[in-house]
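Can you keep this structure in mind? I'll have questions shortly.
With one protein chain removed, the remaining protein chains of the complex are shown where they sit.
And then subunit A:
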């Protein structure tokens, strides 16, 4: 192996934080976690013994410590253990293939070849009628000028060099 280089970016865009691969499914600060706490009612309030509440506190502390450790520690021991089963792999490939076949064609591939390829939507650029007439006149004049180009024969086409 030669060298390895990675390019990192500042996490300045708050919108992209949500898409991060580091996002955990259960996050203590995330209000949309799957663990929903129901409002306390008489039915669901159970008196906790001091021992139970102490145990719960310990559990939550341990969980918090574990989460903090996971986010800080660089762990490469999980590298290389691909848990994906072969049949699941094939199944997913087929699903993606099916989805791709029915998905609409990307817009960039839809437009036809034209001279204004550098413009994203050339059809929306309306031309002023004055410009249209001007360009037409100019091109007609250019065409006429090209047709009238003639070579006038004045001198000999073959000129002998003055070789002694």
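Simple rule for what comes next: contacts are C-beta pairs under 8 Å (C-beta built on N, C-alpha and C of every residue); 3 or more make two chains touch, one makes a residue touch a chain; residues count from 1.
To be clear about the criterion, contacts and distances are computed from a predicted model.
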| item | value |
| --- | --- |
| From "Large ribosomal subunit protein bL17m", "ABC transporter domain-containing protein", "Glycosylated lysosomal membrane protein B-like" or "Ragulator complex protein LAMTOR3", the hidden chain's UniProt protein name | "Ragulator complex protein LAMTOR3" |
| Of A:51, A:103, A:127 or A:146, the one touching the omitted chain in the full complex | A:103 |
| Interface with the unshown chain - residue positions in subunit A | 1-11, 16, 19-22, 71-76, 78-80, 82, 84, 89, 92-93, 95-97, 99-109 |
